[in-house]
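With one protein chain removed, the remaining protein chains of the complex are shown where they sit.
Chain IDs A and B follow the sequence of writing; residue 1 opens each chain.
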Amino acid sequence: MSTLVREHYNFAYLDEHTKRMIRRALLKGVAIPGYQVPFASREMPMPYGWGTGGVQVSAACMVPDDRVKVIDQGADDTTNAISIRKFFERTAGVALTERTAEATLIQTRHRIPEHPLSEGQILVYQVPIPEPLRFLEPRETETRKMHALSEYGLMHVKLYEDISQHGEIATSYAYPAEVNGRHVFDPSPIPKFDNPKLDNAPALQLFGAGREQRIYAVPPYTRVRSLDFEDYPFVAARAEHQCALCGALHTYLDEVIIDDEGGRMFVCSDTDYCNERQQANQETGNDAG
Amino acid sequence: MIHVENVSKTFTLHNQNSAVIEVVSRANLAVQSGECVALTGVSGSGKSTLMRMIYGNYLAASGQITVGGVDVVHASPREIIALRRHTLGYVSQFLRVVPRVSTLDVVAEPLLRVGTPETQAHERASDLLARLRIPEALWQLSPLTFSGGEQQRVNIARGFAHHFPVLLVDEPTASLDGTNRDTVLALIEEAKARGAAILGIFHDAAARERVCDREIDVSGFKAP
Partner (left out) sequence: MMQDEPLFAASGLSKSYGTHVGCRDVSFDLWPGEVLGIVGESGSGKSTLLNCISGQLEPSEGDVLYRTQDEGMKSTQAMTEPELRKLRRTEWAFVHQNPRDGLRLSVSAGGNVGERLMAIGARHYGDIRNSASEWLERVEISTARIDDRPSTFSGGMQQRLQIARNLVTHPRLIFMDEPTGGLDVSVQARLLDLLRSLVRELGLSAIIVTHDLAVVRLLADRLMVMRGGSVVEQGLTDQVLDDPQHPYTQLLVSSVLMP
């Protein structure tokens, strides 16, 4: 631990009472998968929308031995990811990594890593709007009642609207899903391509919404079923292209504009996974796969 | 089918110093199946009031009214509704219908209410409208746009659509021309022939002569 940490901050910034409060909320969330647990979100030294919920959840789970990875839209090297990584480096002095397989705690914004997660790993999601029913029902008292009574017809009204207007379920991120056969939840704005990874995952998945003061969880090996219609089944869509860097045909791709003439290319949004594949390709002398 | 015993009717006008007006007093009459009886008496003698009490439209102040076995004075609203739906028809002088509903549907409605299939109800309605010489071109229009005479004939067609065992008719031939008047009287005769008990008000003496078996002067039911 660096001197700076010892002299100025409690471990991982939050005081121990706050961490205990958050851990209680997390335990409740794990006990009732998908249920939004209210918690007393703290002011953090970063603006709302920059992952204050995720940071508090990560801080409450973090131990000095952790190896932390932070991604934003799949990338380790974007501003948001770098600042959060530096925040934990400075306040907790933990080890950092960009490798999914090596990380014990991963905080993410808008993606689930391509590399399959394993038991013992914790994936912390940053959540802007935790309430999936908010789109059609503005009253919190009413949405809480709807969750309590499993009245989820309204969720399908949203999907119905998608199909009637676009000919298919056009919701492409923050795609609602049912957890453990009970609560419908918003998996945060991950692409629906990632929804199947939520299901029956070996890792513990925790969700933190700082501004909205909600925490929820999907414990390891929990059934997560994306909502759909019998005649319009859920499809985990991705761009029908190949990664221009590693050649992957099975990953979620970002579209990148490369010049002023409108030229574009598709690359893996998961930078770590893409790098791993590029290295492997070099080693085997293969440039596609 | 209709029994009226010692029936009286008063109106209390609460907003005019609670004035009490006695319109009918100690009325007695009976109408059997297959019989047509005319109520007579000068205007204001209480003929319409008596008819309305029998229909359940006015509350009798005292006495007993029985129609098809139902005690009209004490019956609950839903018993009256059932009575009106199945047993007791009323051909009034005025047509009161929902605007915009086609003439054919207006006439067929009493049949639909007792569960007659729509095609059959419409056939019967068309038949009656044709007999009463309502031009077929008008059948899909609302009768509220028709002339007075046409509206009256639509009203009659509606009244005779369902074969009510008891019928009240109020001036059915007034303002009708000869041919249509004949048709209406023929409808009354047909209703009698199938056993309906009919009570009516007819100012037209010749019509009364033709269809009525007896007359009852309502002036006798008036308090002295």
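Note that in this section a residue touches a chain if its C-beta (ideal position, glycine included) is under 8 Å from a C-beta of that chain, and two chains touch if they have at least 3 such contacts.
Small disclaimer: the values here were computed from a predicted structure and weren't measured.
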Among the chains you can see, which ones touch the chain that has been omitted?
A, B
Missing-partner contacts on subunit A, residue numbers
136, 145, 149, 151, 153-154, 156-157, 160-161, 163-165, 229-232
Absent-chain interface residues of subunit B come out as 11-15, 52, 56-59, 77-82, 96, 98-101, 112-113
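In this text, only the chains that are shown with their structure count from here on.
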Determine the centre-to-centre distance between subunit A and subunit B, using the mean Cα coordinates as centres, and give it in whole Å.
77
